[in-house]
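All protein chains but one are shown at their positions in the complex.
This part shows subunit A:
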Amino acid sequence: MGFLDIKKATKTYGTVRVLHETDISVEEGEFLVLVGPSGCGKSTLLNMIAGLEDVTSGEIAIRGRRMNDVRPAERNIAMVFQSYALYPNMNVAQNMAFGLEMHGVPKAERDKAVSEVAELLQITQLLNRKPGQLSGGQRQRVAMGRALVRQPDVFLFDEPLSNLDAKLRVDMRTEIKKLHQKLKTTIVYVTHDQIEALTLSTRIAVMFGGYVQQLGTPKEIYDNPANMFVAGFMGSPSMNLFPAKVGMENGEAVARISLHDGETATLPFASGNAMAVHDGREIVLGIRPEAITDEDGADRNSKAIHKLESAVEVTEPAGSDTFVVTQLGGKEVTARFRADVEVKPGDRFPFAVNMEKAVAFDPETEMRISG
């Protein structure tokens, strides 16, 4: 049993089930990120933890206590909203103290808690301002401050950074991460930004269509996606997914990939002969851009670098790297080259594929094929 337990929780609006049976157990001090595209049910799940939405069936428990019928105020949680939701008629200090006041904390204690948190977040000079007089980033801090003063068991964040500009978002991301490392509170954080998910979390739940598609550490999610949705959603640029066929060559399982010009490339699977049982099967091969490189840029620690030649269609220089687009199995595939490699559209060029990082999916079920 964890610190925060979500057991077989579902949510139905009328006849529409927006959250299917979900089981997540969060340990104390964990940073769980719920990530997924718009409408997948992330906010719904978060609001259920907060008590702002009823649980249709199943259970939500914090510290072993069933919370389904406990009012939000008594769950000892704090929430940071996407719009910050600062009370417009109160100044920053009053905003931060409101929760304590509602819980009957005496004035002197409230003031002390507020000034401590204000110091931590470096917003002491803003305490007397109204929310309308703050910049977006300052509002964000105040919203976090308001959550922090309560010293809750669980922090809930609903897309707290999505209203900030790109640079500030990165800064605040780092700040939230630092804050978590310092305070070690349990956090559930909703975002649709997979980079935020990967950088902040200790664990990620990838959601889609009301289902948790995969729950795991950032590394597990990134390296071993459970299905094609997770593979495509996590990572930027996203994982290349293209059709291939399993075959046998010299007693080794290989992937046969049709190239642009009608030829076929053959890449041996790194997993020894685990794929041999799938001989003759059509699969979808998933390889991340950084595992398809120019020859010199290939990972030197990998024992399964294989070459294939293909025609370059587009090159996209991105400063530190150049992304090169080619076609494999009839699909556009992005490779990540070092920036100084000379490569032009139209060239036939040798690509180095790191098969240790390749994963295979069933084209029908879209699920991972072990191997």
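Everything that follows uses one rule, which is that a contact is a pair of C-beta atoms (placed from the backbone, for glycine too) under 8 Å apart; a residue touches a chain by one contact, two chains touch by 3 or more; residues count from 1.
Please note the rule applied: contacts and distances are computed from a predicted model.
The chain absent from the displayed complex carries the UniProt protein name "ABC transporter permease subunit", chosen from "Fe-S cluster assembly ATPase SufC", "Septum site-determining protein MinD", "FAD-dependent oxidoreductase" or "ABC transporter permease subunit".
Summary of contacts with the chain left out: across A:Gly2, A:Gly58, A:Pro72 or A:Pro363, the touching residue is A:Pro72. Only one residue from A:Leu52, A:Ala318 or A:Met367 touches the chain missing from this view: A:Leu52.
From the options A:Ser83, A:Gln151, A:Gln181 or A:Ser236, the residue with contact to the chain not on display is A:Ser83. Residues 50-52, 71-74, 77-79, 81-83, 85, 87-89, 98-99, 102-103, 146, 150 are the ones on subunit A that touch the missing chain.
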